[in-house]
Each structure stands twice: as structure tokens, then as C-alpha cells.
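Reading through the C-alpha cells given below for one structure.
In this view, the complex is presented without one of its protein chains, the others remaining in place.
On to chain A.
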Amino acid sequence: MAAPKSVAVFFAVLNLISLLPFIAFSFSPDQPTDRKILVLLDDLSLKSSHSIFFNTLQSRGFDLDFKLADDPSIAVKRYGQYLYDGLVLFSPSADRFGGSLNIEGVLDFVDSGHDLILAGDSNASDLIRNIAAECGVEFDEDTSAMVIDHAGYAVSETEGDHTLIASDEFIQSDVILGSKKLEAPVLFKGIGHSLNPENSLVLKVLSASSSAYSANPTSKLSNPPSLTGTSISLVSVVQARNNARIMISGSLGLFSNRLFRSGVQKIGSLNKYEKSGNEQFVTELSKWIFHERGHLKAVHLKHNKIGETEEPSIYRINDDLEFSVEIFEWSGTSWVPYVANDVQVQFYMMSPYVLKTLSTNQKGLYHTSFKVPDVYGVFQFKIEYQRLGYTTLSLSKQVNIHSCVSFHKFC
């Protein structure tokens, strides 16, 4: 018995060593490729029924590791290092995960900067609901409820119960959904969720139409439904404060080959599309989730007196100074210059004394110049850049401002 055990340990160690270079702490700009994603499934048949989605991920360079949700060998973390960079939970009915993974494990995974795709469904377990709730998304508490839309369902051969709805209420953001406009509505069949409007971190990406409501389709509606109209979110994303991104969908079918391929016609609409918008929607959204879009970095924060290049340790009051910073966006393969005209710098001591919009040279360099205010103190150059879909840029650099004093009359 001892020999196999030691062999196992040996392989574990070997495995660890081989993994080490690829174990990235969150989204790593230096090692963005070779990203490993753990996919947890209720049933291995999902692997084939959702193969288009998985294939697009693999074709973009992701290394998918499929496991059953109750597989006892699941481990996302070993010796304090995460083995994966992303987690896809396609296991809406799992009551518990196998191995060492539990709800805290999933949340820790997110809190250390990793990304998560979570799909609920009409039979979503408490586990899945709780993970969503921890991220600020609340699925309808009625476990049998589904989103029903008698005015926005997708036309199909059979009349059905109007739970397959076609929605085109997307979030208006090129960053999240890509620059190519989504023409066809997205087919959705699953449960709805609501968001706390005060929660600034969570965004409604696909919402239900105003005629939708959430109820049990098989039974008669006795009470008014708790979720109605556009407050129902079908697909939401969360960008946590550490820039970890989470996608929560109330439908596993959203990702399925069947809905990817099927045509769509919304009731009451004359436009009939050969192909639903699901594939484009899910692919573009997954790009955003896995930081292939909308991830900014600011580097080379520089300031100096006009006419000099050295960064001084101290400025005198009324000095003229130049400030520059370079901002880049991750394109999936490389860092490209980020171009915008709304990046501002604050010269801050308890309140901003100077607030200036930076001008850009279109190559990622943002710069401006201004006069140091006539106040001494410990100032900060501050950039607080928060735009929809982009990661938050929050930088500051401390600098001292001092007035002219004795022995330096010519300063």
C-alpha cells in the first residue's frame, strides 16, 4: 500500500511543480494565456449538449477541466495556490460539491480575483442560490417559478407555456457585449432574479420585458408574482471590487447548442431570424468575463516640473508641473492603447485642489500640466476612473508641496 501512495504523492508534487508557472494570481496581465478553467457539470452529457460554448472557449485558448459536481477529487486550491483561473458552474441542481469545494471555497475563489460563470435553472439548488445571493443576485424564492412572458415569448411549433422567451433588452455597453450589435433576440428559458438597486457592483445585462413575470407555469396564479416586468433580470454580471467578474444566468439552456442553433421569432414581431442571438451574446459576454475586454491598466504615472524630466521629491508652491500616465486595455492577446477623452486627474489634499481632464496622444499616453496651488501639504495625484464595463482604475501618488523658505530664496 505504501508504494502507490508515495507514487501518488510524487505525482502530486510533480503536478504542482509543473503547474506552478501557470498558477496565476487572478487575471494576470503577464501570463494571460494558458488559463485553466474548471467546469463543474451536473451530468457529463452537458459536455456534448453545450459543446459549442465550450469549443469557443477552447478555441480562445482556455484549458477546460470538466468534472462532475459531486466528483470527490475536486480541488481548486492546493497549498494555498489556486489551480484554476476561472470557474464555470453548470450544475444548477447540485446540493453540494464533491471534494473540498464548498460555498466558502467558491467565494474565496472569487475574492482572490478569479472569475465565475454561474448558471441556475428551474431546479436550482440552495447551494447555487446562495452563491448567487452572496454575489448580490437573488433568484426568485419560489423554487418552482420560471419567467413567463405572454407578450414576449419566442414563437415555436407548439404553443407551450410561454416560458421560452425571446428578449432583446440588452445592456447598452459595447465593452460588455462587444461592438458588433446583437441583431437577434436571445432565447431564455429559466428562472429570473432580482438585484438590489443600491448595489453598484452588479449589472443587469439581459432583462425581461415589461410584460414578464415570475411564477410557476404549471399552476394557476393565486398570488401576485413577487417579480414582475423589467425588474426581472435574466442574466447579470458582477464586477467585484477586486475586479473579479461573475456572470449569473438564470438559465443553463442559454448556453446550450439547441438554443444557439435554433431560429427565433419574437411574438408580435415580423422579423424572423435564422439563428438566435444566444451564441453571440454568450460568447461576447464570456470574453468580458474572462477579461478579454474592458480590462484596463495604468502604468508609468509620472510627474515633473515643466522643462525637467526628473521626478522631484518636493514641489514648491506655484511650480508648473507636468503629469502623465499611460493607460492600456487588454485585447485578449496584447495590451493596446486605451483611447478616451474623459480621464481626469485630481491634485488632492482632503479635497481636490486641481481637477483636470487629461489629453491623450491616442497611443495610450495621457498628460496634462498645471500650476501647483498656493497651499503646502501632502498632496496626491489621484486618478479615479470608473466607467461601465471597465475595470476600475484607482491610482494615487503622494507628493509634498512646500513653500519657499529661508536659504532657498531663488527656488
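Note that contacts are C-beta pairs under 8 Å (C-beta built on N, C-alpha and C of every residue); 3 or more make two chains touch, one makes a residue touch a chain; residues count from 1.
To be clear about the criterion, contacts and distances are computed from a predicted model.
Not shown: a single chain whose UniProt protein name, out of "Tctex1 domain containing 1", "dolichyl-diphosphooligosaccharide--protein glycotransferase", "Rae1 protein homolog" or "Metaxin-2", is "dolichyl-diphosphooligosaccharide--protein glycotransferase".
Only one residue from A:134, A:168 or A:384 touches the chain missing from this view: A:134.
Considering A:151, A:221, A:299 or A:314, the position touching the chain not shown turns out to be A:314 (whole complex). Remark: the omitted chain is touched by one listed residue; of A:70, A:111 or A:384 this is A:111. Contact between chain A and the unshown chain involves residues 95-96, 103-104, 107, 110-111, 125-127, 129-130, 132-138, 141, 143, 195-196, 199-202, 238, 240-242, 244, 314, 349-350, 376-380, 398, 400, 402-403, 405-408.
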